[in-house]
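Of the protein chains in this complex, one is absent; all others appear in place.
So, chain A:
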């Protein structure tokens, strides 16, 4: 007697997380971005533990030493700080403020956009007009004005940058929320007596998480650039603290004298970190794109 029939085992369908990971790992620029970011993080946060330098006290007797000078592979600054050590500590400020400001802006923008999109009506109209009005003011102008009034510190810079950067994610998530609020599971939740807060935080935001994460990477990249802009304009964290923007600003002073080692390292670091975040964000966007996952699976 044989079994009435046997069904050959269908190949197991990978979950959405594994599918996203598969798409992401095939995206070489995104992988390269991730590797560069990890390397820069290690350089900035682990580097000073391995190679500690005094970045507080000046040493005028060792000012402007060129790269390759004994004990200073990247030379020294105009106040005698070791350039390699300063690049590490300066990077800490840029990355910390950039990450914090980018994540804070994404959080505010996500909640704001989700609330506006889910509730709709006059509330949506009012909230979005506020966003439109704020977007009409040049961000850099606002940043410069605020940074002139208050003394910049890491938390203050984070708040200042986040206060102008949340507008873009707010509009993006609002669009997602408009589409998600008419889904069956949201209707079902409502029929079971679920309220607006539950809908926003348990259904709208989690289902827009792909967009949120992708946007966060771009927000971080933008925030790092904003830190550099402000520092370049002389509105950085007071000395002896430094960030890559203020290092670049100081270095530009010596363009005519040919002290290239004061300019290129922080300039290249800014470009590398922003490009890395951009590639990473692009890779994540593809990884979370369901249609792209299907297309690639079908091709296999």
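As a working rule, a residue touches a chain if its C-beta (ideal position, glycine included) is under 8 Å from a C-beta of that chain, and two chains touch if they have at least 3 such contacts; residues count from 1.
Simple rule for what comes next: contacts and distances are computed from a predicted model.
Undergrad: Can you tell which of "Putative peptide-binding transport protein", "Nodulation protein E", "Tetratricopeptide repeat protein" or "Malonate decarboxylase beta subunit" UniProt lists for the chain that's not drawn?
TA: UniProt protein name of the non-displayed chain: "Putative peptide-binding transport protein".
Undergrad: Check the options A:39, A:56 or A:188 and report the residue that touches the missing chain.
TA: Hidden-chain contact among the options goes to A:56.
Undergrad: Which parts of chain A face the unshown chain closely enough to count as touching?
TA: Touch with the absent chain occurs at residues 56-58, 60, 63, 78-79, 148, 151, 172, 214-215, 218, 221, 234-235, 238-240, 250, 252-258, 260, 263, 267, 271, 274-275, 278-279, 281-282, 285.
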